[in-house]
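Just one protein chain is left out here, and the rest sit where they should.
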Amino acid sequence: MTRRLPVWTVTRHAVLIAGALVILMPFIWMISTASKPQTEIFSSHLHLIPEHFALWDNLRAAFAKADLWRFLLNGLIVTVSVFTLQLLVALPAAYALAKLRFLGRDTLFALVVFCILIPPQATAIPVFLLLHKLGLLDSYAALILPFSISVFGIFLMRQFFKTVPDDLIDAARMDGISEFGIVWRVMLPTAIPAVTAFGIFSVVAHWNDYFWPLIVLNSEYLRTPPLGVANFRNNEAGTDYGPLMAAAMVVIAPLVIAFLLAQRRFIEGITMTGIK
Amino acid sequence: MSDMAIRIGAGDSPEQAAVGPRPRSHRAGTALTAQALVAPAAMLMLIILLGPLAGVLALSFTDYQLGAPSFSWIGLANYREMFADKVFWISLRNTLTYVVIVVPGSVALGLGIALLIQSGSSLRSWYRTIYFLPVMATLIAMAIVWEFMLHPQFGLINGLLRSFGMQGHSWLQDRNTALYSLCAIGIWQAVGFNMVLFLAGLVSIPKPLYDAAEIDGASGAWSRFRLVTWPMLGPVTAFVVVISSIRSFQVFDTVQVLTKGGPSKSSEVLIYTMYTEGFEFFRSGYGAALTVVFLVFVLALTLLKARLNRGVHYA
Partner (left out) sequence: MAAIELSAIRKSFDRTDVLKGIDLKIEPGEFISLVGPSGCGKSTLLRIIAGLETQTSGQVRIDGEAVDGVRPSARNLAMVFQSYALYPHLTVFDNIAVPLRMRRLSAAQRLPLLGRLIPSRHRTERGIREDVERVAALLEISPLLSRKPGQLSGGQRQRVAVGRAIVRQPKAFLFDEPLSNLDAKLRVHMRAEIAQLHRRLKTTFVYVTHDQAEAMTMSGRIAVMIDGHLVQVGKPADVYDNPRDIRVAEFVGSPKINVLPGMVRADRGVEALGRPLELSAAAAAGACRICVRPERIELGGGPFAGTVTHLENMGAEAFVHVGCDGMVIPLVARIDDPRRLPEIGAPIGFGFAADAVRAFDASGKRIETTPRLRVIQPREPALV
């Protein structure tokens, strides 16, 4: 737009910075608290910069009181397995729905679109009962299998595959690549941007998910990061805020760092829920 | 179109007999391959999504409890019990209150921030990143941080209030403020998401429209907003409102970890009630009935979105 009055520029920055401070306040407070020794935390005197820097002590305490490494590892195992399964299931289906003609294709696609409408909480009770029947509760399988299909992923990839020219697929057929091979050798490489966005969407959703792990888990060693930090808090309620804030920092760190490194891609990936 | 594959056998010409048995057409093969490619997805969809969806409806008409040896069909008894239960109505009212506060709050702030960011060119991506940060951060961890910020004695909020000479408050422990505190966290978390959707909408407004508006005499920022930005953003706004509503309806994490619906049910919300009934008391049938109510609301909103979707350019 055209040049603005400096007054406006100043106002713009003033308002945005004030807002940014409010938005950042919990993060700042979290880091500040995580860096304070207990005596400073429990003082009614407000200060952000700790007088004694105790971040390392608090982190050490956090890692000693809860198996944070384990939680992070569980988060990694769950998100990676979920996304891998989702890709294995969704890509072939998306390819067939986008590019092949077969009996029932339109019905299947209509079902996919319908399933996108189902909120995850809606199917929780029956899926829980199913896992109970199968004896799979309180296991990695319980965390992973219910998310092995992402109808949204199928939808997204199908829309993307639609834009891949038919000629490319025909060329692959002429070159001797099988239909199954086309999915992995031709469609997947051309769809890398969409796969990345979908991957970010999926990983963020399942790293941060609290509802489902809360329902199906019992054992401590299976806890995902959100569940781990929530349990930490329940056990330490009101006593040990330094290590608790340090633990919270650890839990949000992987995604926040990844986000800061590749924010454009992340924003793209996350706002895809908007289409969902 | 889909019956292409079946008709392949129809074209046998007389010469074929001489050539020998007709090899299976590879097109028919392709149709089989296609079905093989979608089979895992179709099966999982049935087992994990459609089956349970039907299951939740069916369960809501039973008195099934997890671990019970048998169950019976009890018709609408769950619904009758639910509608007679004060907790359900409190829960529904709280959920709606939450939605009615968080949606306008996060949409208006999101729009305002997006407009402010877009109105200048400096530091755009910095602001975008900062405001988007809460969307990325694990909500449970941040909820715990918020809890400490709202701590009656050592929390930042009360500390600030006191330094301005005001009275502190037991935000999460007071039945008059617990729900509103959760709303504030909800808005804090959702603003960045809405902002990004609005930014996308703003970017997609064709620049020549602003030039045209200028030539037509709309010189002030406000008249440009009225003439171009707001009408062009209309569909996006409607879309953002509906999405925020759906997301707000699903509020659970903060409630479960911070208030457990309390004090005295003052922050009880639908999904939390469903969770306690279905997964703490294992009254699956009753929990299913609550789920159905939740579903009705969300599906209604989703259908609304599907209608709006057509008007949104980038979706």
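Some observations on this one:
Just so it is clear, A and B label the chains in written order, and each chain counts residues from 1 on its own.
The rule is short, and it goes like this: a residue touches a chain if its C-beta (ideal position, glycine included) is under 8 Å from a C-beta of that chain, and two chains touch if they have at least 3 such contacts.
Keep in mind that this is a model prediction, so the values were computed, not measured.
The missing chain, though absent from the display, is touched by one residue of A:M25, A:L73 or A:L168; that residue is A:L168. Of A:V186, A:L227 or A:I267, it is A:V186 that touches the chain left out of the display. Even with one chain removed from view, subunit A keeps its contact list with that chain: residues 165, 167-168, 170-177, 186, 189-190, 192.
Quick note on the criterion: only the chains that are shown with their structure count from here on.
Subunit A and subunit B, compared by their mean Cα positions, are separated by 15 Å. The part of subunit B that touches subunit A in the complex is made up of residues 1-6, 30-31, 33-35, 37-38, 40-42, 44-45, 47-53, 55-56, 59, 66, 109, 113, 116-117, 119-120, 122-123, 125, 127-142, 144-149, 153-154, 156, 159-160, 162-163, 188, 191-193, 196-197, 200, 210, 214, 221, 239-240, 243, 246, 250, 252-253, 256-257, 271, 274-275, 278-279, 284, 287-288, 291, 294-295, 298-299, 302-303, 306, 315. Considering their complex, residues 1-2, 4, 8-9, 12-13, 15-16, 19-20, 22-27, 29-30, 33, 41-44, 46, 88-90, 92-93, 95-97, 100-106, 108, 111-112, 115, 117-119, 121-130, 132, 145-146, 148-149, 151, 154, 178-180, 183, 204, 207-208, 210-211, 214-215, 225-227, 229-230, 233, 241, 244-245, 247-249, 251-252, 255-256, 259-260, 263, 266-267, 270-271, 273-275 of subunit A touch subunit B.
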